[in-house]
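With one protein chain withheld, the remaining protein chains of the complex are depicted in position.
Up next, chain A:
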């Protein structure tokens, strides 16, 4: 509405002139220098100019861009409020693909050092002590009593799924079986080394999950058992299995619903809060001739209005409109 904007600019100039001239006498009466009045005029005009309300809308694309900017500004305050809560939920969901079982590949020894470094230098990776009890082996000298070897494995390896299966595979490999017959200290070292090497493919995963552990989880009870209940003790094996089972269920759920809005996005919150309800940047200030309603159909007969729509000002002598409630 370029014509209207030219009208607005002209009208505003007239009003400014009129006001300045009209109050000149009042300024003189109070003994205030004319320069102050001119400063008032200058500053007023400058502020009006920088408001961009009377800048012509040059092209429709820009107008729609303006429109979008406006919208994003409007929603930004609401978004800020929800950001804090939706962020952890979103990030935990983003991590979900990492927990989906990946083919457990036994990579070459070349990559092994990297894995060891990762587990060694990243305290964020939660290592869980696992006690392996070796029954007495009568055939082997000096090993008449049961002995227990404690190794540390990443917590996620104790979960079900590929990682758990992988750990099982590792522990039943001939190298490990052989190592079990060594003296406790040596067996521990060898086993640890072996596990570290074999699990290196999952080190990255556990690291990314561990990062997530630093964020307060607000989307309900834990969707991963990484951070708790991972003591592989015979006593609470049942409990653990149950836990793991639940966790897997939740994981599966999340995977299914990965496309949906994360929890706490507040997409279900209606904007019925009256204080927020009348908040908008597009404002029409006017007078009414007649407001009528039949059933839910409203008709507006307005006059002498100034509108600010998408940052631009418009004026009207009369405006008629309708809307349904």
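The criterion applied here is as follows: contacts are C-beta pairs under 8 Å (C-beta built on N, C-alpha and C of every residue); 3 or more make two chains touch, one makes a residue touch a chain; residues count from 1.
Criterion: contacts and distances are computed from a predicted model.
K.L.:
Among "Trafficking protein particle complex subunit", "Transcription initiation factor IIA subunit 2", "ER membrane protein complex subunit 3" or "Small ribosomal subunit protein mS26", go ahead and choose the protein name stored in UniProt for the chain not displayed.
P.N.:
The chain we cannot see is, by its UniProt record, "Transcription initiation factor IIA subunit 2".
K.L.:
Out of A:53, A:167 or A:180, which residue would touch the omitted chain in the full complex?
P.N.:
Looking across A:53, A:167 or A:180, the contact with the absent chain belongs to A:53.
K.L.:
Which of A:26, A:165 or A:186 touches the chain that is not shown?
P.N.:
A:26
K.L.:
List the residues of chain A that touch the chain left out of this view.
P.N.:
1-4, 7, 11-12, 14-16, 18-19, 22-23, 26-27, 30, 32, 36, 39-40, 43-44, 47-48, 51, 53-54, 63, 67, 70-71, 74, 274, 277-278, 280, 282-289, 291, 298, 300, 302-310, 312-325
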